[in-house]
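In this view, the complex is presented without one of its protein chains, the others remaining in place.
A, B and C label the chains in the order they appear, each numbered from 1.
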Amino acid sequence: MTPGKKTVEPAASRTRTRVSGEGARTAHRQAMLREMLRIRRFEERCVELYSAGDIRGFVHLCIGEEAVSVGVHQALAPEDAVVTTYREHGHALARGVPAEAVFAEMLGRVTGCSRGRGGSMHLFDVSRRFYGGHGIVAGGLPVAAGLALADRMRGLERVTCCLFGDGAVAEGEFHETANLAALWDLPLLLVCENNLYAMGTALSREHAQTDLAARAASYGMAAWEADGMDVLAVEQAARRAARAVRDGAGPHFLELRTYRFRAHSMYDPDRYRDKAEVERWKQRDPITLLATRMRGEDGMDDADLEALEREVAAELDAALEQARQGAAEPVEDLLRYVRTPPEGTS
Amino acid sequence: MTPGKKTVEPAASRTRTRVSGEGARTAHRQAMLREMLRIRRFEERCVELYSAGDIRGFVHLCIGEEAVSVGVHQALAPEDAVVTTYREHGHALARGVPAEAVFAEMLGRVTGCSRGRGGSMHLFDVSRRFYGGHGIVAGGLPVAAGLALADRMRGLERVTCCLFGDGAVAEGEFHETANLAALWDLPLLLVCENNLYAMGTALSREHAQTDLAARAASYGMAAWEADGMDVLAVEQAARRAARAVRDGAGPHFLELRTYRFRAHSMYDPDRYRDKAEVERWKQRDPITLLATRMRGEDGMDDADLEALEREVAAELDAALEQARQGAAEPVEDLLRYVRTPPEGTS
Amino acid sequence: MTKARAAHQAEPVTYREAMREAMREALAGDERVFLMGEDVGRYGGAFGVSLGLVEEFGPQRVRDTPLSESGFVGAGIGAAIAGLRPIVEVMTVNFSLLALDQILNNAATLLHMSGGQVSVPLVIRMTTGAGRQLAAQHSHSLEGWYAHIPGIRVLAPATLEDARYMLAPALADPDPVIIFEHGSLYNLSGVLPPDAGPVDLDSAAVRRPGSDISLITSGGSLGKTLEAAEQLAADHHVDAEVVDLRTLRPLDDATVIGSVRRTHRAVIVDEGWRTGGLSAEVAARITEHAFYDLDAPVERVCGAEVPVPYAAQLEQAALPQVPGIVAAARRAVG
Partner (left out) sequence: MTKARAAHQAEPVTYREAMREAMREALAGDERVFLMGEDVGRYGGAFGVSLGLVEEFGPQRVRDTPLSESGFVGAGIGAAIAGLRPIVEVMTVNFSLLALDQILNNAATLLHMSGGQVSVPLVIRMTTGAGRQLAAQHSHSLEGWYAHIPGIRVLAPATLEDARYMLAPALADPDPVIIFEHGSLYNLSGVLPPDAGPVDLDSAAVRRPGSDISLITSGGSLGKTLEAAEQLAADHHVDAEVVDLRTLRPLDDATVIGSVRRTHRAVIVDEGWRTGGLSAEVAARITEHAFYDLDAPVERVCGAEVPVPYAAQLEQAALPQVPGIVAAARRAVG
C-alpha cells in the first residue's frame, strides 16, 4: 500500500475523499492510523523536549486520546471552525496545523503557530479556522457559540466544533452555552472528551449525573455517546452529528469516553489513579485497536506499520529540526498585538 | 369563626399546628388566606408609598404570586433557613418578619430589618434565619447550598429553602449549585417561582427546555411541578418536598407556575405582555381561588372576609405608622458594618 | 435619523435618545452590526435605550438573551472573531462580573495570545454608577477595573455629544471597546451641536477652561464637578479647569498633565471607591509627570469605601458631592 502524501495534509481536506470500495477504505483507515501515530510520536517528543528543558510551562498530553482528535476531524471541512482546550496538540495536528509550527510554538519561537506567545496551551491557526487553545476550563464554549451564531445569522452552512473535557461540563459556562445553542438552534457540535478525570477528580466526584450525554439532552439537543478509543466509532458518530448540524438540525452533543494514559500535566505525579485502572485502559489503546483491525480486515502487516513509523519519524525529525531554527521574538516587540496598530503603522 | 391571634405570628410557627378535623382545617386555611391578603395589601401600600416618593430604588412586587410565599412557608420550621431574591416582600412577611420592619426598611429607617441599608431588594432577618434579599439573579443559590452544606456536615436535620425565578435557571450559578447539591446530597429545597417572564423575556425565549422541573431532574434530584396559584397545592408539594429533604433524601426542586399581576418593577412600563394574557391569569388570583373554595367548603362568607380585611388593614396601619416613626441613621455611621469592629470597640 | 439630519434638527434630545440614535445609525449602516443582551428587544432595554430597535431591525439583529452574562458576552466575542460587529449590552456593570472572565481572558487577550491572528472587534455597553437608591449590589462603579486591562479601550461618555458620537468610532475599532453609561445621565437633555461628528477616542476634553486648578473627572461626576467649578469661581475667586477624561483607557496624559502644568494643582473626582480606583492611577501619573510643577498634593474626592447603602442620606454621604469637591479644591489652592 502507498504511504499517500495526502496524509500530511489537513485532516479537513481528507474528509472530502469519499470512502468507497476496499482500497479506498484501507487508504482512509491507514490515513487515520498514521495520523494517530503521528500525534502519539509528536507528544512523545514533547516529553523529551520538556525533560530537556526546551519546553516549559504547562503541557497537557492527549496520549491515549488520539482517536478523538483523528475521528472527530474526519467530519470537519476546511470551512468549519474548531475551538478547543489546553489539551489540544492532537486536535491541532489533526486539523492540519503543521507539526513544525506546533513544535516551534512550544519552543517559544516566532515561527510558532502563535508566534511563541501562547505555548502548548494556546495553539492558534486562523488560516485553518483553528481558534485555540483555551486555558480557562469551559472558557472556549461561549466563544464557539458565537462563531456558530455568526454562521447562523449569515446563513452559512458551516459547523463550529467545540471540544472540551468532562470537567468543563460542571462549569456554569457549559450550561449557559448549551442553553443558548439549543435556544438559538446554533450550528454547534459540542464534543465532550470524557477521559473520566478532571485533574485528580474522578467523574463520579465531579458530577451527580455522570451520563453526560443525558445531561446535554436535557437542554433539548441531540446527544449521544461513542467509544472514544475506537477511531472508526468516533468518525461515524462525528460524521453523523456534523452532517445534522450542517443541515440545520441545531446543536449536537457527543460524549466520547476515552482515557489519558499520562498524567494530567507534566507537573502531575498522578497519585489519584489506580495503576491497574490505567493498565486496563492501555489494553484499549486506540492505535493498537485500529492496527489490529487493519491486520485482520485490510491485510496490513508489520512492514506496513514500520513504514508508517518511519514516515512519521521522518516528518517529525524534519519538523523539529526546522522548528529549532526558528528565531526568538525580540523583546522590543513585547507590546505588539496588545492592540491592532492603527492603519498604516505596524 | 375566630380571627385567631395566631395568624399574625411567623408562618413558621404555624407549621406546627397540626391540621386535623374540620375546624382545624378551616382555621389553617383562614390563616393562609389572611396571610395572602396581608401580603397583597402590604404591597398595595408599597405602591402608594412609592408614588408618594417615600420609597425609592427598585421595588419588585409579588402581587399575584402570594400563594407561593404562603404555601411554601407552611412547610418550613423556625430552624430552617430561607434565601431568596429581590422579589421577596411576600417571603419575608410569610416568614414572620414584622410588617413594620419591612416598611421601615423600604422607608430607609434604622428600624428597618436591614437598618435601612438594604431597601426593598435586601430584606434580612437572621433571627428568623431569613438570609435575604439577593439582587444578583441566581447569586443566592450557591450561598443557600453553603448553608445546607453546613447543616449536612453538622448532621442537623434542617432545610435550607432557596427561592428564585425562572430567569435564574439560565444562569451558570443555577447549574453549579444544582450539581453541587445533588453531588453532595445537600438538604436543599430549590423552589423556582416560575412567573413565565424574566423581566420582558418570556420563558420560551429564555430556555430551550421550558420544562424546568425536567431540567432540574437531569441533575439527578427529585423535581416536580405544582400550581403556583393554588396555595393548597403549593403547601402540599412543599410539605412533601421539605419532609423528604429533612429526612435526608437530598435536594429537591419545585417548579411553581405562577404569574405577576404587576410589572417587573416600578420602572417597567410592561410593554411586552399581552393585556389579555394578564387578564386571563387574574382569573386565577390565588386569593380569590382560596376564598371561593372556603365559601364552599368552610362556610366562609362576606362578613368573614371583611373581618379579615379589617384585621389586616388595622395591622398594616399600625405597622406603617410605627415604621414612619423610625429614625434615619446618622451619616456619621456610614462606615459601620463594612467590617466587624474589633472586640471591645463598636 | 441620520447624522446629517441630526445636524439639522434643533429639538433637544436626551442622552438615552442620543445613544439609541447612535445604535440605530450603526444598525442601519452596517449589516455586520447587531445588538444583543438581556431585554434589549421587546422590553426596550432596562433603561429604555434600545426602545423601538427590535421593531425596526428585527429579533435577529436586536437579540434578547437569557440571563447568561458569561454566555452571551462570550458569544459576542465569538461573533466578533467571525467578522460581525456585535454591540453586547450587559445591563449594568454590577452583572458584568459574571462575564469578566470572558472579557479579560478572551476579549482582551486573544489577539496577543494568538500572535496577532484573532481580532475581537466587540463593543460592550453597560450602565454604571450609583445615586438612585439601588443599594449595594446595583450601585457599583468599576470602570477602574476595566481600565486596568491591557487590550481593551474604555469609554465613559459624559455628554450628549459623546453619547451620540462615540459609538461609531468604537465600532470602527478593530479591538474590544467597553462603553460605560452612567445611570444618572440617561435623562440629561439638550440640543446636539449641528457640527458634531465622530469623537476622537484618544483625547480627553477640557469642559471648562481655567487657570487656578485642574478638576479631573469623568462620566457621572462631570456635572457635579462643573457645578463645583462654578461655585469656586462665584464664591471663592478660584478659576478651575474641568477635564473630562472621556476615554478611561488609554488615558490622555497630554491633556491631563498639560492642564496640571498650567494650574499647578489638581483634584480628581471619581465615584468609584477610593482605594485602588481609577483616581489613584490619575493621581500617580500626575505626580510622576508633573511632580516639579505641583504646588500642592493631588487631592482625590471619591466614593466612600462602603457597599453603597439604600437610605438616601447614607447613599448621598457615600458619593462625591459638590461641597466636597469645593473643599478639596480650596485645600489645594489654600
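Everything that follows uses one rule, which is that a residue touches a chain if its C-beta (ideal position, glycine included) is under 8 Å from a C-beta of that chain, and two chains touch if they have at least 3 such contacts.
Note that the structure is a prediction, hence the values are computed from the model and not measured.
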item: Chains in view that touch the one left out, judged over the entire complex; value: A, B, C
item: Of A:101, A:170 or A:320, the residue in touch with the unshown chain; value: A:170
item: Residue of C:51, C:97 or C:206 touching the missing chain in the full complex; value: C:97
item: Among C:147, C:166 or C:240, residue touching the chain not depicted; value: C:147
item: Listed residues C:157, C:183, C:309 or C:324, member touching the removed chain; value: C:309
item: Touching residue (missing chain; options C:109, C:127, C:184 or C:214); value: C:109
item: Chain not shown, touching residues in subunit A; value: 56-58, 108-109, 114, 116-119, 121-122, 134-139, 167-168, 170-172, 198-201, 205-207, 267-268, 271-272, 328-329, 331, 334-335, 338
item: Touching residues on subunit C - with respect to the absent chain; value: 70, 94-95, 97-98, 100-101, 104-105, 108-109, 112-113, 135-137, 140, 144-145, 147-151, 249, 251, 273, 275-281, 283-284, 287-288, 291, 294, 296-300, 305-307, 309
item: Sites on subunit B contacted by the missing partner chain, in the whole complex; value: 81, 112-118, 122, 124-126, 131-136, 139, 141-151, 153, 172-173, 176-177, 179-180, 183, 336-340
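Rule of thumb we're sticking to: only the chains that are shown with their structure count from here on.
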item: Centroid-based (C-alpha) most distant chain relative to subunit C; value: A
item: Inter-chain centre distance, subunit A versus subunit B - centres from mean C-alpha coordinates, in Å; value: 48
item: CA centroid of subunit A to CA centroid of subunit C, Å; value: 41
item: Residues of subunit B touching at least two other chains; value: 170-172, 205-207
item: Per-residue overlap in subunit C, given as positions that touch at least 2 other chains; value: 66, 68, 70-71
